[in-house]
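Note sheet for the following structure.
Complex shown without one protein chain; remaining protein chains in place.
First chain written, first letter: the chains are A, B and C, and each begins at residue 1.
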Amino acid sequence: MLNFRNDYSSAAHPVVMDALIHAGFQQTPGYGADPFCQEAADNIRALCNCPGGAVHFLVGGTQVNKTAIAAFLRPYEAVIAASTAHICCHETGAVEQDGHKIIACPAPDGKLTPDMVRSVVSSHDSEHTVLPRLLYVSNTTELGTVYSLPELQALRRVADELKLYLYCDGARLGSAIAAGDAALPDYAALCDAFTIGGTKNGLLFGEALVIANPALQPGFRHCMKQQGAILAKGQLLGIQFNAILEDGRYFQLAAEANRLARRLTEGLRERNVPFLADSPSNQVFPILPDKVVKALAKEVAFEVQQRVDESHTCIRFVTAWDTGSDAVEQLLALLGRLLG
Amino acid sequence: MLNFRNDYSSAAHPVVMDALIHAGFQQTPGYGADPFCQEAADNIRALCNCPGGAVHFLVGGTQVNKTAIAAFLRPYEAVIAASTAHICCHETGAVEQDGHKIIACPAPDGKLTPDMVRSVVSSHDSEHTVLPRLLYVSNTTELGTVYSLPELQALRRVADELKLYLYCDGARLGSAIAAGDAALPDYAALCDAFTIGGTKNGLLFGEALVIANPALQPGFRHCMKQQGAILAKGQLLGIQFNAILEDGRYFQLAAEANRLARRLTEGLRERNVPFLADSPSNQVFPILPDKVVKALAKEVAFEVQQRVDESHTCIRFVTAWDTGSDAVEQLLALLGRLLG
Amino acid sequence: MLNFRNDYSSAAHPVVMDALIHAGFQQTPGYGADPFCQEAADNIRALCNCPGGAVHFLVGGTQVNKTAIAAFLRPYEAVIAASTAHICCHETGAVEQDGHKIIACPAPDGKLTPDMVRSVVSSHDSEHTVLPRLLYVSNTTELGTVYSLPELQALRRVADELKLYLYCDGARLGSAIAAGDAALPDYAALCDAFTIGGTKNGLLFGEALVIANPALQPGFRHCMKQQGAILAKGQLLGIQFNAILEDGRYFQLAAEANRLARRLTEGLRERNVPFLADSPSNQVFPILPDKVVKALAKEVAFEVQQRVDESHTCIRFVTAWDTGSDAVEQLLALLGRLLG
Partner (left out) sequence: MLNFRNDYSSAAHPVVMDALIHAGFQQTPGYGADPFCQEAADNIRALCNCPGGAVHFLVGGTQVNKTAIAAFLRPYEAVIAASTAHICCHETGAVEQDGHKIIACPAPDGKLTPDMVRSVVSSHDSEHTVLPRLLYVSNTTELGTVYSLPELQALRRVADELKLYLYCDGARLGSAIAAGDAALPDYAALCDAFTIGGTKNGLLFGEALVIANPALQPGFRHCMKQQGAILAKGQLLGIQFNAILEDGRYFQLAAEANRLARRLTEGLRERNVPFLADSPSNQVFPILPDKVVKALAKEVAFEVQQRVDESHTCIRFVTAWDTGSDAVEQLLALLGRLLG
């Protein structure tokens, strides 16, 4: 069975596993107060050119989104997000569970725009409505699209103008950076906070949260603990991030995943397959005849995104650093046969 | 200044004020444990033909929606509502504050349909999504439209099929019943719970909640207290409801408000004014040229609903039991002049 | 049946009822945006000598405590309160429902002391514990005792030292002021926020919240709405507070209630009845033989506070502005007979 289902089916990259085995656990008070986490935080601050940033390590993506948003907002403050956003659709109401409404904006390509933001803010203008306060973007988006640097800058400007925070869910930030024109220091300069996802790019688990805005830093460790989001053996996170960030490996892995996805996209385009959105990253959303989808499912693992019309379905292929060119070519060959 | 802004600007109907003054307060333990509330609850059970219903009296509409939904749902369960629903737009995220997501369905006339419900449920199918569990309808809706009895019956059927609760926000239930074909016993038979609004139809304040579904009844008084929603001098609520429900007065007041709105609608139609939605109830949503709206605002109090196009705006006129025919005729005369 | 059960069994004081009947309702946008509430807020600011205070009117006591604490604290911040505090015992976990822990301090007389506060703060010193942030005091306390001005000043000092807020639940503030040496301007000067209770001292309902600390003022109306705590016909609150605050009537009513309680206390002391706590206010907590309590219950309404030993029970008598000397004398006579 070929696996294009997701990018978190593999164990960690060998250097990460190696580091975990050989790092030499230290006797520490635990909970992230250890030299490995300290070093990883310093690494990230340096890579982000953000010496004043607070860096925290959490285990998972829903956990970090939920904890950050709960920490940053007052009770009546709300999130603006694309309607396809992970926090809208696939986190079981985790943000709402902590009391915050998410105002969902229909966005065909999964991206928020300044116009959407302005429209939401202008219609939330009294104490009878929530107060929009935080822009949630994910990069790459849930449709594989990537915010460009000018797009992020435009969101920052509207955020400044309307007194909003800009938060970037970087579960696939490596892929976004490898595919786009914004680098880590841009994220630190433009976002109040953002995450650097490890789970989907070489780690066993782990998301680094960078809180660039000093006003949002106090009390965050308390919030983490309250959410059950401090790992007892915190050094596991520091060790892994140190290993993956060394020598640019994090971005090399992401670039490889993107490369495989690009090859897949090209092959599909050659066969005149249309796409739900134009993705330069490691998630690809082809629209295929239902009978092809059905036949494909016998030999390939993938996820169904949505029905498109009576006879077509959009599915998702995801590549990862360890997918390999062979698997991509096999998939394309199979699709060639099925598409006849 | 003519007032068509809302239906809660007046004090109570004279019989209600009279009852409050002369009822003869009783020395009771308070908090709704008094003979007036007991009598009002019995009245409502009788009017609803629902001997097994639990009846609670709360002060306000947001309070009762919030308390009921928090009481009925488990943490990961969500509400389905029209995107214009009061709980979506005008309750400052009260439902989310208690942890529950509202899934908003675009609905041009403010009404949920079985198809919308099915579509939502079918796309929320794993533990990574919230579980839709409660249908929130308001009758009349926020656009003045009214669910018919067959429409409510169809929602009940889809609710049964998909294991959902049906909850009706009856802040303007009097107007809906006076304008439609569903009566109190229909609500008790079709809804798991619904409210009978007093604030907008003759009371100083007060919403009666009828919990028809026995499974949702236990613990509700605890939830009320926890939400700060038990009035210390609870008899104030019982006294008022007894007065307004006597001799069908509640429905007479609502019918009068509807009659005035209908006259207003007819007058506007004669002047070829279009409407946002077709309202048989006491809220009317004409679409007027901006310059008319601007001129009108100098002599009439009303609310702006939304911009419709570059030169037109939809506004809202609300009538109440005490608006009076004179005010309606004055408004129509003024509109006649302004519309030229 | 003599009623010493509570101080919220009566309707409003006649001048308040009169004001409600004759005030002349105004057509306003509602929700507290009306001239009556504006006037009442100005009155309160003047009486408190607190021109920069924000004043809000809410319906009930649990509602105002819950809304204020939820508005003031970040998620991991906690409340310190006496273990007898109303928010600890009799509000069904309303504060916890909004996410905040209450750290309860055993306090024989119902009062927090600086030593208790210091002890709590010193034992909550890492991100693994909540962060104590708000001191909740009630004046009068739930045991009828009254904080003196020096006691409140001492709490303010410790609050300043440890960066805590001081919040005073004034459900019975009239009684506390009438019995003590701290006046309204003292509360405004010492507390970050406090309430002036109307429900138990002459109103049908209504608690005024004074937020003296400007840092706690922003967004409060949003929090109120989110909690279902904005009354649609808000002018009902402004009208009542204006009536009761005129000419010092609020304090006259409280003084009368205290006077009756004092008479009751003296009469009980003459009969050598011991008390749970030494109350100068309108709640009295005598400890009586069980058989007396049982016999008393046939002719007097009161509440049982707690068992004291195998044969004695502490009960609560509450007086109000309308209890009347006759009732007190009848109660004393009855007790005289029962105590033999």
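As a working rule, a residue touches a chain if its C-beta (ideal position, glycine included) is under 8 Å from a C-beta of that chain, and two chains touch if they have at least 3 such contacts.
Here the structure is a predicted model, which means the values were calculated and not measured.
Asks: Could you tell which one of A:Met116, A:Leu231 or A:Ile315 touches the chain left off the display?
Replies: Here the residue in touch with the unshown chain is A:Leu231.
Asks: So one chain is hidden, and I want to know which residue out of B:Arg45, B:Arg156, B:Arg221 or B:Arg249 touches that hidden chain in the complete assembly.
Replies: B:Arg221
Asks: Have a look at A:Leu204, A:Leu288 or A:Cys314 and name the one touching the chain we're not showing.
Replies: Checking each option in A:Leu204, A:Leu288 or A:Cys314, the one touching the absent chain turns out to be A:Leu204.
Asks: Just checking the interface: what residues of subunit A touch the absent partner chain?
Replies: 1, 3, 5-6, 8-11, 17, 20-21, 25-30, 59-67, 91-94, 97-98, 199-200, 204-205, 222, 225-233, 236, 301
Asks: Going by the touch rule given at the top, which residues of subunit B touch the chain that is not shown?
Replies: 31, 70-71, 74-76, 98-99, 127-128, 130-131, 219, 221-226, 230
Asks: For subunit C, enumerate the residues touching the unshown chain of the complex.
Replies: 75-76, 78, 89-93, 96-102, 104, 127-130
One rule holds for everything that comes next: only the chains that are shown with their structure count from here on.
Asks: Where each step is a move between two chains that touch, what is the least number of such steps from subunit A to subunit C?
Replies: Each step joins two touching chains, and the minimum needed here is 1.
Asks: Compare the CA centroid of subunit B with every other chain's and tell me the farthest one.
Replies: With centres defined by C-alpha atoms, farthest from subunit B sits A.
Asks: Would you kindly tell me how far, in whole Å, the mean C-alpha position of subunit C lies from that of subunit A?
Replies: 50
Asks: Touching two or more other chains, which residues of subunit C qualify?
Replies: Within subunit C, residues 98, 222, 225-226, 230 contact more than one other chain.
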